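What follows is chain A.
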Amino acid sequence: MATCKDCKGFFAREDDQDRGDCVMRVTDPRQAYYKAVPVEADKDASKCSSFRKR
Partner candidate 1 sequence: MGQSTARTEKESSVEELKNRREWWFVAEKTRSKRLDYLRKGVWKKGAIGGNYAPGIKIDLTFPQLFIDKWQEHEGEAIMLQKAHALAHVLDNIPIFITDNSQIMGYIGSAPHNIVWHWQGISMVNEEIYNEEGIIPEPEEESLEILANLNDYWGGRTAVDKLARVLDPEDAVKFMSGAIGWGTPTSAATYSTKDFDYIFKGFEAILAEVEERMEETEEKLQGNPSPEILPLYDKLPRWEAMQIVLEAGIRYAERYARLARTLAEHFESDPERREELLRIAETCERVPAKPPRNLQESLQFDHFVQVLSRYETFEGAWPHRPDYIHGPYYDKDVNQDKRLSKEEALDLVGEHLIRTHEVGIFAPKWAREGLQGITGTWVWTMGGVKPDGSDACNDMTVAYMQAARLVRVSNPTFGFRWHPKVKDEVMRECFECIRHGLGYPSMRNDPVLVANTVHWYGHPVEEARTWVHQACMSPCPTTKYGCQPMRMASATANCAKMIEYALHDGYDPVVNMQMGPKTGDPREFKDFEDLFGAWVKQMEWLRNILVRTVNLGRVKDPEFFGRPFLSAIYERAVETGTDACDPSNGDRGNAWVTGFTWVENADSLAAIKKFVYDEKKYTMDEVLDALNANWVGYEEMRLDFVKNAPKWGNDDDYVDDLMVRCLREVSRHSKENRCPSNNTWPLLPENVSGNIHYANLVGALPNGRRLGDALYDGGISPGPGLDKKGPTAVLKSCGKFDHVTDGRAFLLNQRLSPTQLSGEKGYQLWKAYMKTWADLGLDHVQFNMVDDATLRAAQKDPEKYQEVIVRVAGYSAHFVDISRKTQDNIIQRTVQGLG
Partner candidate 2 sequence: MQPGALVTEIQRFAVNDGPGFRTNVFLKGCPLSCRWCHNPETIAPYPEIYWKRRSCVQCGACLDACPRDAVNAPIHPVEAQKEESTYHKIFRERCDLCMKCVDACRYGALEIVGTELTVNEILDEVERDRPFYDNSGGGMTVSGGEPTAHPEFLAQLIEGARSRGIHICLDTNGYCQWDVLGPLVQSVDMVLYDLKHLDSARHAEMVGAGNELILENLAGILRAGKEIWLRQPIVPDYNDSWEYHVKAAEFLGQLPGRIQRIDLLPFHTWCEDKYSWLGLDWSLRAAEPMDPSMVEILAEAYQARGFAVTAGGSGFEDNAVRGGCRHAP
């Protein structure tokens, strides 16, 4: 099963390797930005459309 920690967009927290930020590049009709969502390292990513294998 693919988990968040296997993804290129996952960055583990220094103080807690089991958690981290899922960082994504988003371009909307007006601006471009990087977005971060807190995730568990072991979260199931099999259904994630932005999953990119490390």
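These made the cut because all candidates are chains of the complex that A comes from, given by their letters.
Criterion: contacts are C-beta pairs under 8 Å (C-beta built on N, C-alpha and C of every residue); 3 or more make two chains touch, one makes a residue touch a chain; residues count from 1.
Everything quoted here is computed from the prediction, not taken from an experiment.
Chemist: By the touch definition at the top, chain A has one partner among 1 or 2 in this complex. Which number?
Modeler: None of the others touch chain A; the one that does is 1.
Chemist: Could you pull out which chain A residues touch candidate 1 in their complex?
Modeler: It comes out as residues 11, 13, 21, 23, 25-26, 28-38.
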